[in-house]
Structure formats: structure tokens, C-alpha cells
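Step one of this worksheet: look at the structure below.
Every protein chain except one is present and positioned as in the full complex.
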Amino acid sequence: MKKKRLFKKLGKKTGLPPGSLVHIGENFNQATKIYLMDYNAEELEENSLESLQDFKKIEAKKEVLWINLEGLSDTAVIENIGKAFELPGLLLEDVLNTNQRPKIEAYEGYLFFVLKMLRLEEESGQASVEQVSLVLGKKTLISFQEKSGDVFESIRERIRKKKGKIRQMGADYLAYALVDAIVDYYFVILESFEERIENLEETIYQNPDQSTIESIYQLKKEIIFLRKSIWPLRELLNNLFKEEPDLISEKLYPYLRDVYDHAQQIVDNLELYREMLSSFLETCNSQLSHRLNEVMKVLTIVATLFIPLTFIAGIYGMNFKYMPELTWSLGYPLVWLLMLSLAGGMLWYFKKKNWF
Amino acid sequence: MKKKRLFKKLGKKTGLPPGSLVHIGENFNQATKIYLMDYNAEELEENSLESLQDFKKIEAKKEVLWINLEGLSDTAVIENIGKAFELPGLLLEDVLNTNQRPKIEAYEGYLFFVLKMLRLEEESGQASVEQVSLVLGKKTLISFQEKSGDVFESIRERIRKKKGKIRQMGADYLAYALVDAIVDYYFVILESFEERIENLEETIYQNPDQSTIESIYQLKKEIIFLRKSIWPLRELLNNLFKEEPDLISEKLYPYLRDVYDHAQQIVDNLELYREMLSSFLETCNSQLSHRLNEVMKVLTIVATLFIPLTFIAGIYGMNFKYMPELTWSLGYPLVWLLMLSLAGGMLWYFKKKNWF
Amino acid sequence: MKKKRLFKKLGKKTGLPPGSLVHIGENFNQATKIYLMDYNAEELEENSLESLQDFKKIEAKKEVLWINLEGLSDTAVIENIGKAFELPGLLLEDVLNTNQRPKIEAYEGYLFFVLKMLRLEEESGQASVEQVSLVLGKKTLISFQEKSGDVFESIRERIRKKKGKIRQMGADYLAYALVDAIVDYYFVILESFEERIENLEETIYQNPDQSTIESIYQLKKEIIFLRKSIWPLRELLNNLFKEEPDLISEKLYPYLRDVYDHAQQIVDNLELYREMLSSFLETCNSQLSHRLNEVMKVLTIVATLFIPLTFIAGIYGMNFKYMPELTWSLGYPLVWLLMLSLAGGMLWYFKKKNWF
Amino acid sequence: MKKKRLFKKLGKKTGLPPGSLVHIGENFNQATKIYLMDYNAEELEENSLESLQDFKKIEAKKEVLWINLEGLSDTAVIENIGKAFELPGLLLEDVLNTNQRPKIEAYEGYLFFVLKMLRLEEESGQASVEQVSLVLGKKTLISFQEKSGDVFESIRERIRKKKGKIRQMGADYLAYALVDAIVDYYFVILESFEERIENLEETIYQNPDQSTIESIYQLKKEIIFLRKSIWPLRELLNNLFKEEPDLISEKLYPYLRDVYDHAQQIVDNLELYREMLSSFLETCNSQLSHRLNEVMKVLTIVATLFIPLTFIAGIYGMNFKYMPELTWSLGYPLVWLLMLSLAGGMLWYFKKKNWF
Partner (left out) sequence: MKKKRLFKKLGKKTGLPPGSLVHIGENFNQATKIYLMDYNAEELEENSLESLQDFKKIEAKKEVLWINLEGLSDTAVIENIGKAFELPGLLLEDVLNTNQRPKIEAYEGYLFFVLKMLRLEEESGQASVEQVSLVLGKKTLISFQEKSGDVFESIRERIRKKKGKIRQMGADYLAYALVDAIVDYYFVILESFEERIENLEETIYQNPDQSTIESIYQLKKEIIFLRKSIWPLRELLNNLFKEEPDLISEKLYPYLRDVYDHAQQIVDNLELYREMLSSFLETCNSQLSHRLNEVMKVLTIVATLFIPLTFIAGIYGMNFKYMPELTWSLGYPLVWLLMLSLAGGMLWYFKKKNWF
């Protein structure tokens, strides 16, 4: 089996002063790409930046400016953005450290979200985790992604085609829409889990073997990892309600409560899966031990039946000069009779004891 | 074994703007039916609507108007009702998504409940789950059900026959009556569980086998699923007390406390069942392993007894030319004596060791 | 084994309007009996009522009136009492439903307690549960019991013989005294558990068998049921402190704190018993599997010892025409030597491996 | 094994009015002894009282009066002290009931502590539990012990020799010093546990047997009992901070926080021990089952190897008249060849399967 890394690299930063910008995570060696969407209810302007010189031009001319950044390996770009928008050093550090837990932090003039975006890899069908950081300002939203590819395509479509009310709303609604898209995609992951759980259940009652147990452990491990990504999200959204930050208008509260309900529902489901997998494991072990017991019972019955008979045959295989039975003319049939009645008696005893 | 779907479909809605009306759940392909009951202490008017054109006529002419809607697959109907009563989009979305957890939400002018209605299916004796959403306004109560058939028949009777004080009270009392009917029916489900638990206990002490273990796991799984539906209900009712919404008159509080007590009692009972089932499983496994041990002991005793004897018989079955014992005239009886005393000694040893 | 009902009947009331009086519980077919004690510091009047006509005469003439009612099957009596003292319908409903969890509720002018009274049945030595409801008014205390026989006899004696200060105090003190008597009797139950636990421990280390395990599970089940009755009591008493109802004078607070301490102590002890029983189970299973291992080891040693020897004997039992060893004059003793040294070698190996 | 009582007697008091003074606990039949220490910064007067007549003379002439009482079987003495210092009946009742959980209660003019004093018995090395009650007044401290012998000797020395600042401080400091001495001694108990745990760990990896498992359970049980005594202590000290009673001067707070830290540390350690013991048990069981598996493997290999060979020998031991092989001149060597190559093949198979 090829060894797959279980963990991402943690903390290679030990010893540097706080606020030092170092990219911690898997290195995708990918050029940083920046997409801009600047829109209000009437107009929409889309741009993509690839050279650093273009930075000064970034400016929210319309109602909302969405700066989407993919690829974190070029720390210079991150630093420039930080300077352009006066973002604190600790915030940028957190953007680059892709081992953060989901969290929300209020900075002066900014609200900072760290989230985990899950996506099903198309070939393997396994979930991959990517950190998405959102920096919400008054009229701007900056989103940082680890690599290209995301779950936001439908939001871009809604902006372009004026679907829903996204074009009438501010940057806070855009932030909500991104969070909502991430959380909605969790349900796709959950569905893939449910499919695997259903397949497992079928196997368990029909034909369980050692590999079934390994599949259960494998799935359990994935759920443990997933839960680690999702668990703090609920808390995050709950804190958002309590702190009621200025940057988020009250009109958004019902929407956020809706996201919170979804996060709660996901956590509930993960708990349910865990309980079911534990139950599967127990069932599976019970099935396997039941099978072994069946095998052992057959051994016991066969051995217990034939060992005494073999002993009797052994007796009359002895070469003593004086063994009267050997010369009886009915000796041989009588021994058969003895052996058959002994075997019959034992079978009757086993039957009575309910052994088969 | 035929494969039964373990889970309902989750979130096929990914990518749509919030507030889009999509029916998520099992598709019953059932025409939406609407029943109206409009009553005050003196009068009662019952109607059923089947065409959409009749919608404009809906209006609370008397004290309380109960609009009961069965079947959610026709989203146009839901949308029309939403427009007629000015219900928010997120609320309607939750009505259609039948994977909600039980919850309560306050909207302007409305109180919104999501509940799970359980019913015993008559043929199979298994519990089926259906989502019921209640929208409580000043003088109206709208109830949305997934399919026809419910536990509210007794309430309709009480309205028709003026039993109890339901005709004197407002829409909030009607909402309470519906919640109470749903919760009361949970006890019927609990009773069916209790019957099965009692049967299981009898089996465990009399004649447990592998299928008993499977029954226990089956029941445990049902309890896990049921608890998922009921657990948030307690919290829901507790929140209701804390928020003290305007739409519910203070006179109703003792009644709601009563429902809360019932929900608490149900959760207590489910915990108790879980503990008992765990205990059953342990007992059952202990019984089964005890049986296997009995079988193994018999094997051990028989094998340990006869193996040495067979060896002795084997010795005197050898064909050596010079084996003095073979020619002794008492050789054969002496060997029997040796074997019997050996067997006796071993039996005495086993007895002393308390093996049988 | 005769099947004993594990559970009482739940909720046969589904479908009735709230406040309908139906007796839920085991039907004792017992006439309702009412005892009155009306007393102040100087005087005491005792009466017993058996006909319903006497009801109007009930009136607190002295300081405290204690109405003790045994037997709940006659709902008409309960209803009459309810009317006489203007008790709310929901309260009476709870009195009749004997599956309530222990709780406390404040109604206008009344404080309502539901408690579980445990008593050791004299023949079987098992604990039986009975629901006791107390309705505390300004000068009256009404106690409802399921059947005759209670743990209050000592309180009646104290009232009759003016022991302690019960005759100087009000109805709230009487209520406290009843609760205290119920809680004190729990300790008697605990003692019977402790005795059984001590006996079990002795058995486990001396002579455990399958029935020991069943006894442990049996005791564990009883503790689970008992805990369900007692657990909410602590919470109940704690709520009493927080709400500080008018009907209970401040002088009683130290006494109530005392009862609370006792309830806490009982819950602590039940937890301790549970932990010990779990530990017993593990020990017992470990002992039993240790025994099986001993048995298996003997089998292994005997079989491993004799199987090779029997093979050797089998070799020289073959009837080949040309087997040189058979004609050696020392053949037979040499085979014995071979077998004995083989056996000796194996025994030495087993000894070295610490197998016996 | 001699049966040791697991539990102390609970509640033999059922049926008496509250405030009745009955000694509940093991009866030491020991005369009550009273020691007095009356001191201020300059002077110290020590006395011991043995007759009841001396009671009236007790009076705090100097700054602090410490009345230490050993032996609770003589309830008359307790009652007299109660009268002399106007202590409430419920307090005295708690002093005499030695099954209390550690707690703190504020009475008018008094602060009442119940603590558990642990001491290592010198011969057996086992921990014995004794209840110590402290009644802290303005200038007096009364301490009640179950039997003679305590952990306070060093405090008496500090008072006599003016070590530390105990002579400059009030009765509250003395109370703190006593609590501190009791808690400090817990660490001695913990050390004895740690020694036993270390010995157990050594045994587990070297030579575990059934008795090792029993020792682990034994230690686990002692830790469960100990935790029951210590757990409420932390809560007690925490409550002391919250209530900030008048009788304790603010200067003492850092000291009390220190004791609280110790209690927390003890609870942490007990949890750690429990986790380690659970881990030991698992390791031990795994070791034992590993051993059994080794034994079973040897059996399997020997049996699987020789059973087919014995069968072959059996074949050529048959007495058929016409068995061509028997007359071949190379029959015997060929059979040996067959058997050896069969055995070799099986050994090679076992080796490949990694069975030995």
C-alpha cells in the first residue's frame, strides 16, 4: 500500500517573530492568480490581475469589490495586498498558515473568517480540504484560496446573470453567499458518506470479512478528520450572533441563522454516522466471531464423535496374543454395533444440547 | 434482504440562491390538498380547496383559521400561499426541505415551528417519520404535511364537537394542540419499543442466537434515528419559554410546560432503552460465548481423555518382533486396567478442577 | 422464568383534550381511602372519609390540614377534590398519570411536587416504586398515593405524640417532613444494594460462573431504573432554592438544603455502585476467560504431547514386509526410549515457556 | 480471603425527626477526648478535658481557642458542646453522620466544613478515611474527629514553637492550616498509589498473570473510592471563593487559592491514574491473550503436522490381504519419504504464512 501523508506539515515557523509571513501547508508551486469582480445593481466589471504592478489600480469603484486570490505560495503578493488594504500582520499570518481551525475574528474595520472548503476529488471520490480565508471590509471582500478550483462558480453566475438579489446587496451578503456555498457543499460530502455507509451495511449482513472491518475504520477515520474541520464552524457562527459586528447588516441575520442551522444539521449527521459505524463494527465483529464459532463447532462435533471411535478401533488393532474378542465370530459386527450406537448416542446428546 | 434506504436525500439544492423553492425529500407525486377550518366559539366552517384559483378566497372570517396542507411536491402552491400570507422566502424553503431538525424561529408577525411527526405504519409496525411545519400568525395557523394521514384527527373531532375548550381559544391554542398531539403520539412509538424490548429480554435469557444480536442492533439503530428527531424538540420548547413570543398568550404557558415535561420524559425513556439494549447486548454476547465455552469444554474433556488411551492402544498395535507384553497371558486385561485407571484419574482431575 | 413486566403502561390517553382525567398506571382496583389529620400545637383531630358525600365537610379548622389519599383508580374522587380546592386540570392530570418524572411546579396558590416513593417489598426484598404527589397550599397539604402502605407512619406518630417540632410548624414543614421521609427511605434501598454488591464481590473472587454475570446485570438494571427515579429529584430541590416560592418559609431552608445534600449523596452512591458493577463484570469475565484458558492449555499440552507419540506408534504398526526396525531385538525398547525422550523434551519446552 | 466491609453503614436513622443526634458510622467505643489550645501571639494555654463537668469553663480567653474533639460515640458530649456554643441541630446531626460528602455551609455566626481526612495505616499500608468537621466561629475553632490520631501534629508544633505566622493570625488561619494539612496528606496517599502503579507497570511488561489483573482492579476500586472523597472538595473550595464569607479575612484568600490549586492537582492526578490503569488493563489482557494465542499456535502446528502423517501410518497398518505396497521392497522407505516431504511442505507453508 502506498503511504499517504496523514497530516499536513505543522508549524515550520518556530523561532520567527510574530507577524512573519511564511506559507505553511502543502506547496502547490502555483502562481498566485487574482480575479476581481466589481459590481453594483446595474454594472459589473470583471478583471484578472497577474502582475504585481497592477496592484495600485485595485479600488472599489462600484458598490462591492470582490478580490479572489488563488495560490498562497507567493508571499510577496500577500504582503502587497496587506499593505494596500492595511491588514494587520497577524491576520496575514493566519491566511498563510493553512492549518488554522475555522474561526472568526474582528479587527478594526475588518471581519476575518477562516473556513475549510471541502471538495470531492473527481477521480478518487475522496474529499480534499482547502483553507479559505475571507476578509470582509465595508465595500470589499477579499477571499484567499490555497489552489485554483472552488465551489463559488454558481455565485459568480448569480452575479453575472443578476440571479437572486445578490447584485442589490452589499459585501456582507457576498460574504454570506460564499460561506453558504461552502457549507452547502458539505452536504454533497455527507451524501457520499451516506452512500458508502449504505453499501457497508449491505455487506455486513451479507458477506462480511476482514476487509469490511478495514473499510469501516477507514470511513470512521475520514469522519473524524472531517468533523475536526466542521465542528468549530458552528461555534464560529454562534459567536457571530453574539458579537453582532457592525459590518454585517441586520437584514442578513435570518440568512446567517439559516447557515447556522445547516452547520448544526451537518454536525448532527456526523454524530449519527459515527454511532452507526460503531454499531456496524460491533455487528461485523459479532458476525465474524459467529462464523468462527460455527467452524469451531464443526471441529468439535467431528472430533468428539470420531476420537472415541478411533480409540475403539485402536483397541482391536492391538497385537496381544490373548484377546478373546478377536476370535469371536461376531466380534467384528459387534464392534461396529458398539461404534454406531456410541456415535448415535453422541449425536443425540449434541442435538439435545442444540449444537447443530 | 432487500435494501431499504437508510437516509433521505440531502441537499440536492447546491448552487441555487437562498430562498429558491425546491422540494427536498422523498417525492410522493401526490397532489397537494388543502383543508380549511374556520371557527369561533359558535360557528365552524369546513372547506377543502383543490384548484389554485380558490386561493384568493382564503381569509379568516371567524376567530381562528386553520389551513392544513398535505403534499409538498407542487411548489407553485406553496409559493402562492407564501405570497398570500407574506411569508419570507427562507421560511418557505425550510418548509420544503424535509431534512430539517426540529426548530422554532420567530419571523415578523409569524412564529415558525418545524416538527417531526412519527406514525406507526399499520402493516409493518415500523415507525415512519414525516416533517410537519407550523406557521402561527395572529388568527391563522398554517400546517404543512409531507403526505396525507396524520395524528390530528382527534383535534378535528374536538373542534367539530366542541370537546374541551379548543373552540373558545385562539390560534396559539390550536398550535399547542397540534404539537401536543404529535408529542403524545411519540408515547405510542415508545410503547411499541417497550414491547420489543420485553420480547428481546425474554429471548436473551431463554434461547439467544445470532439473530437475537441482530435484532438488538436493529432496535438500537431505530432508537438512534428516533432520538435524532426528538432530541432537539426539548431544546425547542425550552427556547420558547425563554423568548416568550408575543403570539402566544400567557394562559398557554402551563400547557406548554406540560408538553415540555412530556418531551423530557420521552428523552429520558430513550436513554433508558439505549442503556438497556447495551446491557442486553453484553448479556447476549456473554451467553453466546458461555455456550461456545461449554462446547469447547466437552471437546477438551473428550479429547484429553481419549488421546492418551489411543496412544496406549497404538503402542500395542506395533508389530515389533520382540514385545514381551504381547505374549503375557494377562497382557490384554492389564492394558484395559491401565487405560481405565488412567481415564478414571483424569476424570477425577477434571472433577476436582470443576470442569463439569 | 416468569415474565415480569419491565415497564408500566405509558400514555393510553392519546387523543383526549388536555386536562382530561384518566388514571394511567397499574390498576390496583382499590377503593380510594382518605385520611385527614387536622392539627395545631395543642389539638389534633383525625378522621377517615370513605363516602363521597363527606367531601363538603373537609375544611382546615386548625393550623394544618393534611389530606392523605390512597388509591387513584376512582377518578371521580380526584375530580371532587380538585373542585373543592380549585386545583387546575393539568395538575390533576399529572396526579393520575403515574409515569411522571419527579418535578416541582408552582401554580397560583399551590406548590405541586411529584415524587417517587420506594419501598422494599417484604417477601421478595425487591424495591417497588410508587408515585406520590403533594399539593401544598397555605394551610393544607394534600398527598396522593397509588396504593395503601407508605413510609409516613413515623411522621404520623410524631404528629400524634408531639415529637420534634412538627406540631409547632406549618403545612410547609409537613411537606418537608414527607419529602424527607421519602428520601430517607432511599438509604434503606441503597443498603440492600450494598449488601448484594458485597455478596457479589465475594462470589466473584471465589467461585464465579455464568449466573454471577446474570446477577450483576440484574442489579445493574435495577440501579438504572432507580437512578431514573432519583436523578431528577436533585434538580427539583435545586430549583426550589432558586425560585424561593412564597409558600415555603425561610426557616425551612436549612432543612431543605439538608434534603438536597441527601439526594446528592444518593446520586453519588448510585454512580459509585455503577462503576463498581462495571468493574465486577470485567473482573468476572476476566476470571471466566482465565478458566477457559486453563482448560484449553491442558488440552493443548495433552494433545501436543501425545499426537507425535501416537504417530510413532502408528509407524511401527504398519504392515510392510520389509521394515528392518521391527526385527531388531532392541527395537521395542528403543522406540520407548525415543518416545520418552520426545515427551520429556516437549515437557521441558512447555516448562520453559511457562505453560504450566 | 477474609471479607472486608466495602461500605460503612448508611442511614440507620430513618424515622426520627430532623435534628435528632445519632452517631452514624463505625462505632469505636472510644471515650470522647477534648483538647483545648488557647493562644495569642504571646501566650499559649493547653488543656485536656475528660469529664463533662468541665464544660462550663471553656471560654476563649485569648485570641484563638481551638477545641479538638476525638471520638463521636458519646452523643451527650456533642449535645453539650452544641448548647455551649449555640450550634444548630442540623449541624450537630451532620457532625455525627460520618457518611457526609465534603461540603461547606454557612450558619449564622458559624462556618461549617465537612472534610475527609485520609491516613495511611502503618501496618497494612492502606488508606483509611475519617470524617473531620470544622466549626469556625469568630474566635473559636471546633474540630470533630472520629477517632484519635490525626495529621495535625505539625500544626500543634507550629503553635507551640511559634513557627510560621500561625500565632499572629486568627481562627480563620487555623482553619485554613487544618484544611491545608488534610489536603497535603492526600499527596502522601497519591505517592503510595504511584509506587503501586509503577510496580504494576513493571510486572505487566515482564510477567503478567491473572493476579496482576486482580491487582489492577483492586487499585482501581481504591481510586474510585478515594475520588468520591476528594471530588467534592474542589467544588467546596470554589464555593468558598464565590460566597466570600465574613468569617474569613481577605488576607487568607491567596492561601485558600493555593489549597484549591492543590485539590485541583490531586483530582488531575487521580484522573491520570485511572486512565493509566485502564491502559494497563488493556495491555495486560492483550498480553495474556497473546500468550494463549502462542499456545494455540503450537497446538495447531503440531496437530496439523502430525494428523495427516498418522493417517498415512494408519493406512499401511490396515490388514487387507491384497495391498501391493506392503510387499514392495522399498515400500517402507518410500512411505518415510512421502511423510517427510509432506511434513516439510507443511512446515514451509507455515513459515510462509509467518506462523512461527
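So that you can tell them apart, the chains are marked A, B, C and D in the order they are listed, and the count of residues begins at 1 in each.
Just so it is clear, contacts are C-beta pairs under 8 Å (C-beta built on N, C-alpha and C of every residue); 3 or more make two chains touch, one makes a residue touch a chain.
Here the structure is a predicted model, which means the values were calculated and not measured.
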Thinking of the whole complex, not just what is shown, which of A:217, A:241 or A:348 touches the missing chain?
A:217
Can you tell me which of D:44, D:84 or D:323 touches the chain that was removed from the display?
D:323
Would you indicate which residue among D:86, D:121 or D:282 is in contact with the undisplayed chain?
D:282
For chain A, residues touching the missing partner are 1, 3, 5-7, 9-11, 13-20, 88, 90, 93-94, 99-101, 103, 105, 107, 210, 213-214, 217, 220-221, 224-225, 228, 281, 285, 288, 292, 294-296, 298-299, 302-303, 306-307, 309-310, 313-314, 316-319, 323, 325-329, 331-332, 335
Interface with the undisplayed chain - residues on chain D:
153-154, 158, 163-166, 177, 180-181, 184-185, 187-188, 190-191, 194, 197-198, 201-202, 205-206, 254-255, 257-258, 261, 264-265, 268-269, 272, 275-276, 279, 282-283, 286-287, 290, 293, 296-297, 299-300, 303-304, 307-308, 310-311, 314-315, 317-323, 353, 355
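Quick note on the criterion: only the chains that are shown with their structure count from here on.
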Copies chain B and chain C touch via same or different residues, half shared test:
different
When the C-alpha atoms of chain C and chain D are each averaged to a single point, how far apart are the two points in Å?
26
For chain A paired with chain C, centre-to-centre distance based on mean C-alpha positions, whole Å
43
Quick check: what residues of chain D touch more than one other chain, meaning two or more?
317
Arrangement of touching chains [line / ring / star / complete / other]
line
Each pair of chains that touches, named by its two labels
A-B, B-C, C-D
